[in-house]
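In what follows, a single structure is set out as structure tokens and then discussed.
All protein chains of the complex are present and in place, except for one that has been dropped.
So, chain A:
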Amino acid sequence: MSLVTRNALIALGITIALVGTVAFAINYLDQARIAELSTIEDQISIDALSLETQFSLLEAVPCDSIASSTTLSGELLTDLDNRLSYAENRLGSDDLQVIRLKKKYSLLEIRDYLITRRLALACGTKPVTVLYFYSNAGDCGDCDKAGYALSYLRDTYPTLRVYSFDYNLDLGALKTFIVVTKTQGPLPAFVINGKHFNGFTSLADLENQFPKGALASTTATSTKR
């Protein structure tokens, strides 16, 4: 075998090994991402369960200092939302692990939303909640713009609670939630403190859908995640 042939074969082996290592490393990192998402979801799940338990225990006096301080961390939910979006972009919206995590996340959001409403009813607080329904099925041209506008609002008004749902996710609880909240297309669809709004044209239009003074009354902050 000539030197050139020998070297070419060795180089081919090295190249295959390098490309294989890169593929393995990328897959390893993706799995680590999924594992981290799962860990965060577990943490939120425990927090939600704890919150519900506390709420039940203190049913007689739900608005005392202990109960009223036990809402889920909006920052944690936002962080999970961002990570899940990133994982979905990387692995694809049809990835089975991503779908499983999205289902779990949607359940957490629904639970948090219900607890927030219960606390509001019981204690007379006036949280501003936004239910945002999007689609990745190619039938929502404005969903990216709407998502970014909501990120801006959420970062600017930290007390705003934004819950985003994949409208097409095959999850019984979500389908029921959609029916209960009377949400319909076209997408994107919003339910802002119970008021329905469809489509996205501009940030100003979206802001107009909020209750008067709802955004102004919250504390604007420059703190970003």
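The rule we apply is simple: a residue touches a chain if its C-beta (ideal position, glycine included) is under 8 Å from a C-beta of that chain, and two chains touch if they have at least 3 such contacts; residues count from 1.
Following the convention adopted for this analysis, contacts and distances are computed from a predicted model.
S.K.: Among "Energy-coupling factor transporter ATPase", "NADH-quinone oxidoreductase subunit N", "Glycosyltransferase 2-like domain-containing protein" or "Homocitrate synthase NifV", go ahead and choose the protein name stored in UniProt for the chain not displayed.
M.R.: Its record in UniProt gives the absent chain the protein name "Glycosyltransferase 2-like domain-containing protein".
S.K.: Check the options A:12, A:121, A:137 or A:179 and report the residue that touches the missing chain.
M.R.: Considering all chains, including the one not shown, the answer is A:12.
S.K.: Among A:50, A:184 or A:202, which one touches the chain that has been omitted from the display?
M.R.: Candidates A:50, A:184 or A:202; residue touching the omitted chain: A:202.
S.K.: For review purposes, identify every residue of chain A that touches the missing chain, sorted by number.
M.R.: Per the touch rule, chain A residues meeting the hidden chain are 2-4, 7-8, 10-12, 14-15, 18-19, 22-23, 25-26, 29-30, 33, 36, 82-83, 86, 144-145, 147-149, 151-152, 155-156, 202-204, 224-225.
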